[in-house]
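Shown here: the complex without one of its protein chains, the others still in place.
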Amino acid sequence: MKKIIIILIIFLLCGCSDYSELNKLAIVSSLSIDKKNNNYLVTIEVLNTKKNAKNLTYSGTGKTINLAINNIQNISPKKIYPGHLSRIIVSKEVMDDNFINTLDMFFRINNIKDEFNLFLCKDSKAYEVLKKLPFNDGLIENSYYETSSTTNTTLDSFYSKYLKKGIDPVISVVKLDNDKVKIDNIAITRNGAFDRYLNRDETIGYNFITNNTHNLIIPIKTSSIKIINSKTNTKIKRNKDSYIININIKSDIQINDNNSNIKEKELIKLTKKEINKYIKKVTNINTKSKFLGFERMIFLDYPNEKNYNYKIKTNITFRTIRKGEINEFKNKK
Amino acid sequence: MNSKIKNKEYGSIIFFISEALFLTNGFREILEISLNDAIISSLIGGIISTILLLVLPIKKISKKDILFIIPVFIYFIYLIYSQNTYIKNKYLVNTSSILIIFFSLLPVLFIVKNGIKTISKVSYILFIITIIEIIFIFFNLFFKIDFNNIKPILNTSYKNIILGSFKYIIYFITPSLLLLKTNLNVKKELIIFSSFSNIIIIIIFFLLISIFGIDLSRIFIYPSYSLMKKINYFHFIEHVENILTTNSIFSLFLSEAISLNYIKDVITYFFYN
Partner (left out) sequence: MNINYIKKLKKANPDLKIRIINNIYIIYFESICNMYSINEFILKPLKKNIKNLPNANLVDIKNKEDLLNNLYHGFTIIYYKNKFISFETKETLNSNITESSNEKTIKGPKDAFTENYQTNIGLIRKRIRSKDLIIKEFMIGSKSNTKVSMIYLNSCDKELVDYIDNNLSNINIEYVVNSNSIINLLNKEKYIFPNYIMTERPDLASFNIIKNRIIILTENTPQVIILPSFFMDYISNIDDNYQNKFNILITRIIRFISFFLSIIIPGYYLALTTFNQETLPTSVLINFSMQRESIPFPSIIEALILIITFEILREADTRIPFVVGTSMSIVGALVLGDAAVNAGLLSPIMIIIIALSSISSFLFNDNDIVNSIRIWKIIILLLGSILGLYGVYIGILLLIIRLASMKSFGFDFIRR
């Protein structure tokens, strides 16, 4: 009898302060950070649980990002629940020297997934991009996989690359284009702060070097070649005082269309030339940022070296060559 | 009519009590000292601790054991405290500690009332559950390994590597030497189950360093919990870390049960002799 009374008392004691009903939570799915007069302006996007309704956005300002999010609680009627956060958009002013310290807060939040995507927005305010974001997780996955003109930046890969010696992380860029959100290649950082934007050719070269390419379409005169499932392997060899970095690229190719009627062997040669062009463009960029990671590759194999002189050699092989359904398109001429 | 304790059931207890100290702060400390070479120091520590288990004897309760009541009691309080911290950090942030401690002690008291036979049976059942979950975990995490994160090998000083393996041995061996008192002949089962435990701990070190890299895994408080966050099946089964850390809960529960059972056995031995 006594046991039952004790257990009943314990049941009554539980205000159950962790107990929260589903419909009383504001589920945050994206977050944007701007700077406004030395204060941070944070906007959150909350999923709407009524049928066929748009998502709501709330904003708040504060001296630190954490304080800004806390101030949003004064506007939102439901309790802010960051457990399903999947995207963060920052604007260029935020990516100054202190940026890496602001990421500290996202690691400490309980029960959050570390793999949410980071975006940098170009030529507009971050909250404007946030309002036009579609709610689908495939915003970056499909373009990363199919066109290889960006990288999949997640929070923990960004931070762990920053901590490693000899490599700097990159961040993917979005911009507003006619009221729609468009993926716009990548930007490189140096010591955790913004360095410069890259254009399409340089991005493709970067992806080839760091083994981030899957599918890609390369135009040759007026034909187009598709590169499928490419993998890169880098090996370092020592040559007296400097190093030779061998970049081996292996992939399948598919001839998507052959408008200019070039012969097959010629096509393959020209494709290899194009890929070499991309890699040359990205290695010739004049910047102090170590975004390509060559120093780290040398450090991994020879940890006690001091000088980092290197030369780059590329070696491209295509395994299977697909042509689709027809062998050759015949004209009347 | 009354059955005796089976050897394999008693042996499965060592699987859980040797892991308990690692999950609270063992992973963090060994990563801090040996950095990249935590895998090598854990390999050395694993082999030496298995050999030590073969050599050192396990006897039944005798008069000398009354000296150890106070250290075992301190260990028990430490386990309750670290379990409380773990649960408050990860699962229930706003609940009061009294509630958590009360409900954590409920199964411990229940099982100690029934004796060592029930503890062995329950430990065997929990062992089977844990093995099934570990297969589920490791199968998915092996696809995310990046071997470049392990290099450069043997870059830390030899002193640190040996210090790391020393810590490993102490964390591994001390609970079993202190708490296992029986007159069954369980040498073979002890080797088998402690090898299981060693293999799992070494694999966790390997996965931590190769998936996160040493710089990021150093700063986590509970590295094995953060490792589970990476599991991802078909983009649907994500975030199952809350379900799969039953390993930690079972280890802490069984260690508390064995400590309390030790105290109870020693006290009854002295009252009836």
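First chain written, first letter: the chains are A and B, and each begins at residue 1.
Simple rule for what comes next: contacts are C-beta pairs under 8 Å (C-beta built on N, C-alpha and C of every residue); 3 or more make two chains touch, one makes a residue touch a chain.
What you see is a predicted model; the values in this text were computed from it and never measured.
Peer 1: Using the touch definition given at the top, which of the shown chains does the missing chain touch?
Peer 2: Visible chains that the missing one touches: A, B.
Peer 1: Can you work out which residue in B:S12, B:S41 or B:T95 touches the chain that's missing from view?
Peer 2: In the complete complex, the chain left out is touched by residue B:T95.
Peer 1: Check each of B:I13, B:L53, B:I111 or B:I137 against the chain that is not shown and name the one that touches it.
Peer 2: B:I111
Peer 1: For review purposes, identify every residue of chain B that touches the missing chain, sorted by number.
Peer 2: These residues touch the chain not displayed: 1-3, 87, 91-92, 95, 99-100, 103-104, 106-107, 110-111, 114, 118, 121-122, 125-126, 236, 238-240, 242-243, 246, 249-250, 253.
Peer 1: Could I get the residues of chain A that touch the absent chain, sorted low to high?
Peer 2: Contact residues on chain A toward the absent chain are 11, 14, 16, 18-23, 25, 27, 29, 47, 49-51, 81, 83-84, 86, 111-113.
As a convention for this text, only the chains that are shown with their structure count from here on.
Peer 1: For chain A and chain B, let me know how many angstrom lie between their CA-based centres, rounded off.
Peer 2: 37
Peer 1: Would you pull the chain A residues touching chain B in the complex into a rising list?
Peer 2: Result: residues 10, 13-14, 16-18, 110-111, 113-115, 137, 156, 159-160, 163-164, 299-301, 303 of chain A touch chain B.
Peer 1: Please give the residue numbers of chain B that touch chain A in the complex, ascending.
Peer 2: Touch list, chain B to chain A: 89-90, 92-95, 99, 102, 148, 151-152, 155, 212-213, 215-216, 226, 229-230, 235, 238-239, 242.
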